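Apart from one protein chain that is not included, each protein chain of the complex appears where it belongs.
Right after this comes subunit A.
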Amino acid sequence: MSEIVVTVGETDAGSLLGTVLAGTGHQTVDGTAKLGPLDVTYRLDATLTGGGLDLNPPATVRITDLRVDYALSLSFEFDIGSVLPEEHIPRVCFDVPVIGRICTPAIDIDWPTIRIPVSVTDFVRGTAELSPAVTLDAEVWNVAVVVQGVPVLQLGPAANALFAAIGTAATAAVALVPGIGPFLAVVVAAITATISVAAATGLLGRLLQPLVAGRAFPIYRQPQRLEIVPALAIRLDQVTARVDDNSALVLAIGFSPL
């Protein structure tokens, strides 16, 4: 068996990966998730763009500064009655000089459950480690780099932005409730206290990390039968991929004449 060795340097591999990432296009997912104790429905549109590329022998491809741009729309319900007196604004009494005791009337208000819609457009950066993977499917060789484990995404700033957006959206939604006037700030405080930045971080992690984790980016695809010129074909018997000591991606292709 003869062998062809293709070597791709780090710079060219970076360009290749950029092209591959650009080709992945938009990803859209929707569903339900937990935001702290609250159930949320969400829709997420995300795009990956690559940053720097490190090739480390024997088989690690690290994408640094991987960027995930996303538009997240979520909504959740909040029962205002869980925070405020369920039956009424309480009667308040005062001992007034000369007059005596005066009381304001209790006012019945059925506090509603409100839906709070939140939209936020932001991005996170991170690092993902990948390994080359070679498969032969239906007489076609496929070489890809596959993300190993869970990518490290910097969720902190994005979680703060999401948390702030939730506060803004909650204020707008609660403000529409008739009679809420004196309690607006407390209800919003209760909502944000229920959620917390940690919960926002957890939600973003659960939504964004799967977009990257375990993902395979194809970089080479070739039918096992390769026609060199008419009437002259070879068979690609074996393909291996690795990173060599010079930080180059190496494809070794063993072939035999047909």
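FYI, contacts are C-beta pairs under 8 Å (C-beta built on N, C-alpha and C of every residue); 3 or more make two chains touch, one makes a residue touch a chain; residues count from 1.
We take it that contacts and distances are computed from a predicted model.
Trainee: Using the UniProt record as the reference, specify the protein name of the hidden chain from among "Plastocyanin", "Stage V sporulation protein AC", "Ribose transport system permease protein" or "Type 1 periplasmic binding fold superfamily protein".
Mentor: UniProt lists the chain that is not shown as "Plastocyanin".
Trainee: Please pick, from A:V96, A:A138 or A:V229, the residue that touches the omitted chain in the full complex.
Mentor: A:V96
Trainee: Touching the left-out chain: which of A:T32, A:T104, A:T168 or A:S256?
Mentor: If we include the chain that is not displayed, A:T104 is the one touching it.
Trainee: In the whole complex, not just what's shown, which of A:V83, A:I219 or A:L236 touches the removed chain?
Mentor: A:V83
Trainee: Considering the complete complex, identify which of A:V186, A:A216 or A:A233 is in touch with the unshown chain.
Mentor: Once the missing chain is taken into account, the touching residue is A:V186.
Trainee: Touching residues of subunit A against the unshown chain: what are they?
Mentor: Considering the whole complex, subunit A reaches the absent chain at 83-85, 89-100, 102-105, 107, 178-179, 181-186, 189-190, 193.
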